[in-house]
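Pasting a structure here, questions to come.
Removed: one protein chain of the complex. Kept in place: all other protein chains.
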Amino acid sequence: MNVTLFVPCFVDALFPRVGISMVQILERLGHRVECPEEIACCGQPGFNSGCWQESRDVAVKVLDRLKDAEHVVVASGSCGAMLKVFYPELFGKTDRASAAQSLSKRVWEFSDFLVSKLGVTDLGARFPAKVTFHDGCHGLRELGIKRPPRALLEKVRDLQLIEMKDAETCCGFGGMFATKFPMISTAMGEVKCASALDTQADYIVSNDSSCLMHVQGLLTRQGKPIKTIHLAEILSQT
Amino acid sequence: MTEREKILGRIREALTLSAPMPGKHHSPAAHSSVNGHAVASASDWLPLVGEAFESQITTFRTCSTELKTDFQLFDSHEHLTSKLQEISRAESWQQIASHGGNLALPAAESLGLPILRTDSPYDVVALEKCDVGITECDALVAQTGSVLVTSRSAGGRALSVLPPHHVVIARREQLLADLPSAFALLQKKYASNYPSFISFITGPSRTGDIERILVLGAHGPKKLTVLCF
Partner (left out) sequence: MSAASQFKEEAHEITRDLRHRQLIQTALGKYEIKRDEKKAAFQDWQAARQAAAETKWDAINHLDTYLQEFATKLEARGTKVHWASTAPQARDIILNIIREKKARTIVKSKAMTAEEIHLNDALEKSGFEVVESDLGEFIVQLRHEPPYHIVFPAMHLTRGDISELFARELGSAPTDSPEELTMIARRALRNKYVTADVGITGANFAIAETGMISITENEGNARLTAALPKTMISLLGIEKVLPKMEDLALFLPMLATAGAGQTITGYNSLYGGPRQPGESDGPDEFHVVLLDNRRTELLADAEQRDALHCIRCGACLNVCPIFRNVGGHTYGTTYSGPIGSVITPHLRGLQDWKHLSSASSLCGACTEACPVKIDLHHHLLHNRRNSATEKPNRLEKLGLKLFAFVVNHPAFYSLAKKMGRLMQPLHALVKGTRIDPAYGWTQSRDLPTMPRQSFKDWWRTRP
């Protein structure tokens, strides 16, 4: 099938391995992948800041470019929630309301697309490590994705998944919140890291690079032994 | 214009815009009528209670244990009374309080102690000095381990809360399955003229206000005993 992979700006610029892994996985499964170059951001920064007009200025481009895409896979749970859940509200009273509704139905977060749409869990990956999974809030609560990433991890050879206490508790990133209220964001991150460290895992895995950027930033600064990695990077290892 | 009219006016003005229905935040509102909701099926969502008496009594007993209510079932009023006498001796009751009911009063009288009755005006200071309040109830609720009392069934508002020990005398027929049945009973029994006070008493008085650690007897009774026959 034809898959349009939307790699949002921060994944593109900071975590290219995540996008590359997704392309490789989807192509290995026999799908045709296209990655539109003209769009970079979903518009969430403006939306979350309350500047909905500025958000629409960005989002409208995404909406128009993806108008005819058959299946849109987004390389971040958070940006996925923006397209799937918040576009219909953002464009609610505009002439693009129905376009936003239509796109919403075609949007998938990566792990959910593999498991729920393609029915695939075993990608033949091998990753010899102990890992713990952090649920990114947007993927978990806006998109309702709890099971798919775990189903995928369970099939990875030599990987041991250890659930941490409060896996569903926010890591404290929250977009601009992280810099507007760094003290709260940091405290939340410390609580999250402590839960992850308790599992003695080698890696914290998530399906959202934004959470991992925040968590890794704290871990590096505090010299903690655990590392972070995106789910797709594990799934592409053979 | 009175404040009442002003507030009601602001409410009506505000309600000219309709709000989305819950769970459908981004879709237009459906309009429901006043009293158009149905909580009649609450029994289907609340914790499950069996239909047989035996299973309901088991549920009530399990709840009581968790709540630290002392619940005992007897095969006759006579056995119940002798248990009450045993508790009275063990706790060295001197002053007791009760109200005029077919179940409570004879049981209280069997103790041979002075009884303060609260079914007519009484001295609050004297009630505060009593060791126990012995009352009847409207129902026992298996689902929650609650005792349903009203000012009419249980000797007023204070008898079941002021003394340090509250003893309830109930009949097995008074055991109800769940909360919806308890509200149905209240309606059936009192709808034409409700008592001014109705209460679901669930366990002895408790608090967790200090470090979330459970302590019994915060302000009300430290002990709740339910004697059923």
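Lettered A and B in written order, each chain numbered from 1.
Everything below uses one rule, namely that a residue touches a chain if its C-beta (ideal position, glycine included) is under 8 Å from a C-beta of that chain, and two chains touch if they have at least 3 such contacts.
Everything numeric in this text was worked out from a predicted model, so none of it was measured.
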item: Neighbouring shown chains of the undisplayed chain, as defined at the top; value: A, B
item: Residue, one of A:Val3, A:Leu83 or A:Cys137, that touches the chain absent here; value: A:Cys137
item: Residue of B:Ile57, B:Ile87, B:Ala108 or B:Leu179 touching the missing chain in the full complex; value: B:Leu179
item: Absent chain, residues of chain A that touch it; value: 7, 9, 11-20, 23, 35, 37-38, 40-41, 43, 45-52, 54-55, 57-58, 61, 137, 140-142, 168-170, 172-175, 177-189, 191, 213-214, 216-218, 220-221
item: Where the missing chain touches chain B, by residue; value: 2-4, 6-8, 10-15, 17-23, 25, 32, 34-42, 44-48, 63, 118-122, 124-125, 128, 143-146, 151-152, 155-158, 161-162, 178-180, 182-184, 186-187, 194-213, 215, 217-221
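By definition in this document, only the chains that are shown with their structure count from here on.
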item: Whole-Å gap separating chain A and chain B, where each centre is the average of the chain's CA atoms; value: 51
